[in-house]
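Shown here: the complex without one of its protein chains, the others still in place.
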Amino acid sequence: MSLIQFFNVTKQYPPNITALDDVSVKIDKGEFVFLVGPSGAGKTTFIRLLFREEVPNRGQIIIGGRSISRLKRKEVPLLRRNIGIVFQDFRLLPDRTVFENVAFALRVVETHPREIKPRVEKALAQVGLSNRARMFPHQLSGGEQQRAAIARAIVNNPGILVADEPTGNLDPATSGDIMKLLEEINRLGTTVIMATHAWDIVNSMRKRVIALQHGRLVRDDREGGYGYEA
Amino acid sequence: MSLIQFFNVTKQYPPNITALDDVSVKIDKGEFVFLVGPSGAGKTTFIRLLFREEVPNRGQIIIGGRSISRLKRKEVPLLRRNIGIVFQDFRLLPDRTVFENVAFALRVVETHPREIKPRVEKALAQVGLSNRARMFPHQLSGGEQQRAAIARAIVNNPGILVADEPTGNLDPATSGDIMKLLEEINRLGTTVIMATHAWDIVNSMRKRVIALQHGRLVRDDREGGYGYEA
Amino acid sequence: MKLRTAGYFFRQAALSLWRNVWMSLAAAASVAISMFLLGAFLLLVFNVNHIANNLQSNVEIAAFLQVDVPRQVSLHIQDQVRALPGVTEVTLVPKEEGLQQLSQQFGSEQDLLAATGGVNPLPDYLRVRVADPQSIQSVAEAIKAIPGVEKVNYGQEVVERLFAVVRWLRWLGVGIIAMLGLGALSLIVLTIRLAVYSRRREINIMKYVGATDWFIRWPFFLEGLWLGLFGSGVAALAVYLGYRLVLNMVGPAAVFVPLIRDQGLLLWSTLGLVAGGSLVGALGSLFSIRRFLKV
Partner (left out) sequence: MKLRTAGYFFRQAALSLWRNVWMSLAAAASVAISMFLLGAFLLLVFNVNHIANNLQSNVEIAAFLQVDVPRQVSLHIQDQVRALPGVTEVTLVPKEEGLQQLSQQFGSEQDLLAATGGVNPLPDYLRVRVADPQSIQSVAEAIKAIPGVEKVNYGQEVVERLFAVVRWLRWLGVGIIAMLGLGALSLIVLTIRLAVYSRRREINIMKYVGATDWFIRWPFFLEGLWLGLFGSGVAALAVYLGYRLVLNMVGPAAVFVPLIRDQGLLLWSTLGLVAGGSLVGALGSLFSIRRFLKV
């Protein structure tokens, strides 16, 4: 059975915006999936539904065999802990340092304090931010904030890693490093779903590509390239 | 005389981060300049100094013949009104609609109300956001927010347009449209300075490229390509 | 500033209140509570003062005449006392009446007169009221100087005591009002600061887009003004209606508690509340955004 399943999912925002329109898709454990589509196509909405920031108006989302619309309120945090998320707008806690922001993902699962420091430091090193650990988000450049968000998403070794535009603020060299990191993580068994506009990365990696347009699934290729014309 | 002049500008952030290091550069009226460099190189800092969000620790910045470190407090808004800015983090007013956010740039210069509507509508049409005018920033996708920020920057026909990563959240097609728009604006006489990581755009446009690395100016080519190795 | 810009400010302030409606309500409620407390105590202190004045002006002087003074002379002395400046009322209590009162007190009416062999040992006396309680001592002395007056008594000790208590009450009232006024002021300013604080980013953004300080200030000023106006308006209404309620409730039973029933005072103090609240709101708002304008 697939790890993630969307059955005829439709998401509408008030007043009358259909962000996702009857989308059905299956993603298996260990897959690496690119989510592409023009601005406003529904990529972020797809991701929001995954970790239940939003619930669909119609259709079903099954993750690990459970319908997430049916999760009890107390179970939602458990779902989210198993999903590492890189938000398009970073969503770092403004009054905590980079270190604390990354550590927070470990704290919520009550990791032993002795473990926290080395694991956070490793994650920060992986994204090249070791020398910014003591700084606050507003003291970072755009790319550095993005990398901090990535570090927070991976520190917990989640089963699923969802990244919304994780290279949007990064130069090509750093982007390359981050992509190598994501591939590495994927190789170790984590399912990776990444929304992106970076056609060069998509084209060079030849992974599965899911293309959205106007909220509809228009293409789903095993080893696809960038592009979303139906 | 050049429109914008940096003389040996150094900007340090506490505790000991040198974001810009002895940068001297001249930009003439009507130029189109790309600002490139790896994440954390100092591009955003360069832009912040331009509109006086920050003041340099050493060196001088002259815009239109005036040293902007010597501006009186009341003159700062006048400087800013002549510079349209697209922020890397958008900085839209959260409790105003897209229309009101764009209109705000006109209101501060006390444009006649009758003029405001058509001009805002034209700017929104130029970035392809006409159908999102009544929505609030948090209801927009990342790319849509970016375009709203661009609309606000251009609505006022500023003498200088500064854009920090204006295509970071945009798909290639929309990016192309935005670049055409910026070129058009530049052709009409506006000086455009754009920080970006989009090497494909930089390479295809063959405009002036200023490259920063670790806060230092490492390259300044008339018709350059992307790249910042010294 | 052009006139049409003013219109924009008004609309903007209203919109802003509406879009932060939850925060606006919290701030306005805070203003309302503070101003209500202030208003309620203002009226309380006014009333305590009123009652104290009342008590004081009820103080009487008893002037005992010499025992052997004939009734004719007593009446003459009464006229003399009545002519003294500051005296409002003089009643002559003839010795017969005095004895009757005394007898009643001991509960043996006939016995007392009988016991003394039909001789009334008491003097006539005058009950004197003065206009200004503060002048009681000097009036007493003037009366004492009149020939035929044996002793003047106005319960010196009790009166001194009463006056001390009243003085103390007045100071207490002033202290309470000052304390509550300061408290209300600080609370309103703090509330508005917190409300503005949660919008500090907004102010920054405005500055970055080229708005002048005044352009940013105006809508905030108006917002503060309206918050203050609304909050203290509610408070004033509550104070007004609450006081009317108290008057009605205490009303018939309160011969002993003479409350102020003057509509003017009530109106002026509620108006004062509203004006004060609005002012504090507007200025508090201006003051609070100051630190965020420095960018």
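Letters A, B and C mark the chains as written, and numbering starts fresh at 1 in each.
The rule we apply is simple: a contact is a pair of C-beta atoms (placed from the backbone, for glycine too) under 8 Å apart; a residue touches a chain by one contact, two chains touch by 3 or more.
Values in this document were obtained by computation on a predicted structure and should not be read as measured data.
Peer 1: Can you pull out the displayed chains that the omitted chain is in contact with?
Peer 2: Checking the complete complex, the chain left out touches A, C.
Peer 1: Looking at the full complex, which residue from C:Ala14, C:Leu37, C:Ile146 or C:Ala275 touches the chain that isn't shown here?
Peer 2: C:Leu37
Peer 1: Can you name the residues of chain A that touch the chain not displayed here?
Peer 2: These residues of chain A touch the chain that is not shown: 51, 53, 73-74, 77-81, 83, 85, 87, 91-96, 104-105, 107-110, 112-113, 152.
Peer 1: What residue numbers in chain C mark contact with the hidden partner chain?
Peer 2: Against the left-out chain, chain C lists 22-23, 26-27, 29-30, 33-34, 36-37, 40, 44, 64, 66-67, 102, 105-108, 111-112, 115-117, 119-123, 125, 150-151, 153, 161, 164-165, 168, 172, 176, 179-180, 183, 186-187, 190-191, 193-195, 197-198, 250, 253, 256-257.
FYI, only the chains that are shown with their structure count from here on.
Peer 1: Measuring between mean CA coordinates, which chain is farthest from chain A?
Peer 2: C
Peer 1: Can you tell me which chain is nearest the middle of the complex, judged by mean CA position?
Peer 2: B
Peer 1: What whole-Å value do you get for the distance between chain B and chain C if each is reduced to the mean of its CA atoms?
Peer 2: Comparing mean C-alpha positions, chain C is 63 Å from chain B.
Peer 1: Would you kindly tell me how far, in whole Å, the mean C-alpha position of chain C lies from that of chain A?
Peer 2: 67
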